[in-house]
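One protein chain omitted, others in place.
Chain nomenclature is as follows: A and B, assigned in order of appearance, with residue numbering initiated at 1 for each chain independently.
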Amino acid sequence: MTKFLMAAPAIFMITLALGVILGTQGLRFWDGMTPGARFLPGWLAGAAIVLSATLLLTQWRGTDAGAPDLPDAPGARRVGATLIALIILGLMIPVLGMVPAVAIFILFQLLIVQRAAALPSLVTAGIISVGIEMIFARWLGVPLPAPFF
Amino acid sequence: MSKTLTLTVAMALALSVGTGVAQEMRAPVGPIEFTVGAGAGGSPDVIMRTVAQIMNEEGIVENPIVVQNRSGAGHSNAYNHVLGIPGDENTLLTLASPVFTTPIVQGTPSVIDQITPIAGFIQSELMLLTTPGSDWAGLQDMVAFAKENPGRVRVAGGASGGNDHVATGLIETAAGITLTYIPHESGGAARATFLGGNVELHFATLSEGMEQIGAGTAKPLGILSAERRSEPGVADIPTATEQGVDVVYTQFWGVGGPADLDPAVAAWWADKFRQATETQRWKDGLAANLQLGNFYALDEAGSYFAAEQDTFRSVLTQIGLAK
Partner (left out) sequence: MIDALMQGFAVAFLPENLLFIFLGVLMGQVVGALPGLGPAAGMALLLPLTFGLEPATAIMMLAGIMYGGQYGGTLTSVLINVPGEASGVMTAMDGHAMARQGRAGAALSIAAIGSFIAGVGAVIAVAIITPPLASVGLRFNAPEYFLLALLGIIAVGSLGGTPIRSLLAGVLGLMVALVGVDPLTGTPRLNFGIPALYQGIDFIPVAIGVFGIAEVLSSLERTEKLEPIRTRLKDMWLTAEDWTTCRFSILRGGVIGLFVGIMPGAGASVASLLSYLAERKFSKQPEKFGSGAIDGVAAAEAANNSAAHGALIPMLSLGIPGNASSAVLLAALILHGIKPGPMLMTQESTLVWALIASMVLGNVFLLIMNLPMAPVFAALLRIPYVYLAPGILVISLVGAYAATLTMATVWMCIFFGLLGWVMMKLDIPRAPLVLALVLAPLMETSLRQALLLSFGSPMIFVERPISAVLVLAVLFALIAPIARLFLRPRR
């Protein structure tokens, strides 16, 4: 498992490089007097493949100095929950409006993910959402998304 | 050529429709957003902020007006926002050339055909400049050189498919020459390349151009307008048409409302823009910046914009950018 994770960056970059090569098909590498739209992508894909191969080689020979630092299971669960909460936040902003969505996110994050005490969590959510309303909406006049209903 | 024609048609329309029946008018309620697709500091931004300031400070419009920069390459952030709120009475879209050209270049549906046209109210002619040490006395000298040396005359301009690029394309067709157009990320960057003495040609608005000429950093070759200006200094600069290169190309700005905007609200706005552009403050600004104040409202604005869109489409197709 760790072996695979060690190799993950190189594999990811090689895949990305192939994706760039495929995705820029039809664009010109050279365009009259100058490089075309595919020039930089081409070079980058090449560089990514060479660098990734070198990284794999050093890992295979055991001379790579990189040190992955993987979370434990509860840690990974918390990160996962936060990421899902962020995605739900993104979906809720247009529906609930920026400020209410943000307040709910903070409460979820504090009470459920981090199991913080109730009162300080409520205070934190209050201060931050009021602060965002005052600074962004009132002072700077940014049209934050309003509730849909 | 087609450009001259469409402009003439638009002007004729403007004159004939000018005195219509009094349209019913209704004011929108609450604060107003002028959506601008350019960042703060771009010409459309400066124009809309000036109008908004005049409207509010002279009491022409009581609703508070906020100029909102929804910037992003090609103004698509701004127009997609406005297209997404059909019937909304509190938002106006600023019309600048990218609103016309971005859909053509990206192959998306025309914006102009969907929005409610309100007014076209300001235009700015373009001046073709060359380096101060150049041997060219006029446009014909440049054309002669370019005919002998195809592609050897370089133009530093703004973004690909922008006003400078369109003007370059029109000159190439009219004079039967090939130029090398070098796009830049902004008009300022293009000017730096020109002032650094790296290229032969550069486009500027009349006021920018006169500043450069006054500072001795540029020499005019011609103005791409139908007739000469009357102001001292500018009056000495011949038009391109006079010099046998039949190109008339003017930058212009206007406003439109979202699709399905109540005609009474659109008529109210058109009237407010007319009032704002009739103030002394606005006229002074136009005079100081050597800009034009031809006014087109509602339907005449619609046909004016449609004609401009046709020009853009034909030039961008010719340059090979249209999708």
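Basically, a contact is a pair of C-beta atoms (placed from the backbone, for glycine too) under 8 Å apart; a residue touches a chain by one contact, two chains touch by 3 or more.
These numbers were taken from a predicted model, which means no experiment stands behind them.
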Q) Which displayed chains does the hidden chain touch? A) A, B
Q: Would you write out the residues of chain A that touch the absent chain, in ascending order?
A: 5-6, 8-10, 13, 16, 20, 23-24, 27, 31-37, 39-41, 44, 47-48, 51-52, 54-55, 58, 64-72, 74-76, 78-79, 82-83, 86-87, 89-90, 93-94, 98, 102, 105-106, 109-110, 113-114, 116, 120-121, 124, 128, 132, 135-136, 140-145
Q. Which parts of chain B are in contact with the chain that was left out?
A. 39-42, 45-46, 49-50, 53, 57, 66-74, 76-77, 80-81, 105-106, 108, 151-152, 154, 159-161, 180, 182-185, 188-189, 191-193, 195-196, 198-199, 207-208, 211-212, 214-215, 217, 285, 288-289, 321
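The working rule: only the chains that are shown with their structure count from here on.
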Q.
Roughly how far is chain A from chain B, centre to centre by C-alpha average, rounded to an integer in Å?
A. 40
(Q) Applying the document's contact rule, which stretches of chain B touch chain A when the two form their complex? (A) 33, 66, 68
Q: Show which residues of chain A lie in contact with chain B when the two form their complex.
A: 141, 143
